[in-house]
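Note that one protein chain of the assembly has been removed; the remaining protein chains are unaltered in position.
The letters A and B name the chains in turn, as written, and every chain counts its residues from 1.
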Amino acid sequence: MELLITSYSHLHDNKVVVNDRLVFYQENILKFADFIKSVYKQEQITYPKFYKMDFMSKTGFLAAELLLKETTVAGYCPESVGVILSNSSSSLDTDIAHNETIKNRSGYFPSPSVFVYTLPNIVIGEICIRNNFKGENAFFISETFNGKLLVDYVEELFINKRVEACLCGWIEVLGNNCNALMALVENSELRQQQADGNYKPIPFNAENLNLIMSRN
Amino acid sequence: MDELINKLKKEVIEQLNLEEISPDDIDPDSSLFGEGLGLDSIDALELIVLLEKNYGIKIEDPKDGKKIFHSIRTMAEYITEHKK
Partner (left out) sequence: MKSVYILSDNIITSLGFTTAENTAAIENGVVGIREVDDPALYPSAVQLSLVNSLLLEEKFAAVLATLHKKNPASSFTRLEKMFILSIHEALNTRQVSPGDPRTLFIISTTKGNVNLLENQYRATFSHKRVYLWELGRTIQQFFGFANKPLIVSNACISGVMALMTAARFLHSGAYDHAVVTGGDIASEFVISGFQSFQALSPAPCKPFDLNRTGLSLGEGCGTMILSVVPGNSDGPSIRVTGAATTNDANHISGPSRTGQELATAMKLAMNQAGLGTGDIDYICAHGTATSFNDEMESKSIDLCGLTQVPVNSFKGYWGHTLGAAGIIESVAAVSSLRKNMLYRSAGFETLGVPSPLNVIGTNLSTPLQACIKTASGFGGCNAAITIQKK
């Protein structure tokens, strides 16, 4: 069994790269909110729930949309597609927003639609809802990107036949800083047809994940 | 009543992040949940917060929400009746 990164997306510094191609770049966006909305608009996605998501979920959702456009996972049964993600600050970006609502005893109105996003794995839920993925989930926290952990964990899932395809990556969003990498990992023997002819799948290993992270 | 209805439409759009919907898109009599605007259970809870925050009205039993939040008009009627 050989595991391949059959498609990937990388969002950072007002840039979006999908399968080695720069698909979005705008120099003068200062606010992350504007960046992520511009990407959503450019991709012409119609999903009103997008606007209800917090920034981390918006980012993870778009990262998944962008790479899934390039490939097809429709042939896998929902139970065999996993989503394994990680980041550094957990849901701190939204934790701060929720904390603002309870700072003062007057004007004490904690919001359920903010609170629900104070868990890092909600982004996994959003991706699963959108794509009807029902397989393995996990969210890990590490100070910096840990490609080896993702590779070790996801390999286990393939070896034990828990997944036939797996999204994995790093979705870090805090304030106006964002660095998000999402990779689709497939077994070379079972893999679905590739839509993007220019991108050559690369072996799924920590070096390649680190390379994608550092390159763009 | 019409004034309150128009105000409520704007407040609902803002509170529920219905970004691509304008006040004119919302029929005050059509249902907010299910078919209508497609709101869900979190939105229902958020509307409870809206009533308390903007109108000082506390809904103790979330089950009452179903009737109150049926449409923008039923919300407006409830507010008119219960506003302090």
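We adopt the following convention: a residue touches a chain if its C-beta (ideal position, glycine included) is under 8 Å from a C-beta of that chain, and two chains touch if they have at least 3 such contacts.
The model shown is predicted, which means the values in this text are computed figures rather than measured ones.
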Touch with the omitted chain, as defined above, among A:Q26, A:N132 or A:S188: A:N132
Chain B residues that touch the omitted chain in the full complex: 40-42, 45, 48-49, 62
Residues of chain A (touch criterion as defined above) contacting the omitted chain: 78-79, 83, 88-90, 92, 95-96, 98-99, 101-103, 105, 108, 110-112, 115-116, 118-122, 124-126, 128-129, 131-143, 149, 152-153, 156, 159-160, 162
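Rule of thumb we're sticking to: only the chains that are shown with their structure count from here on.
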Inter-chain centre distance, chain A versus chain B - centres from mean C-alpha coordinates, in Å: 33
Residue ranges of chain A in contact with chain B within the complex: 48, 51-52, 109-113, 116
Residues of chain B defined as touching chain A within the complex: 16-21, 38, 42-43, 45-46, 49, 52-53
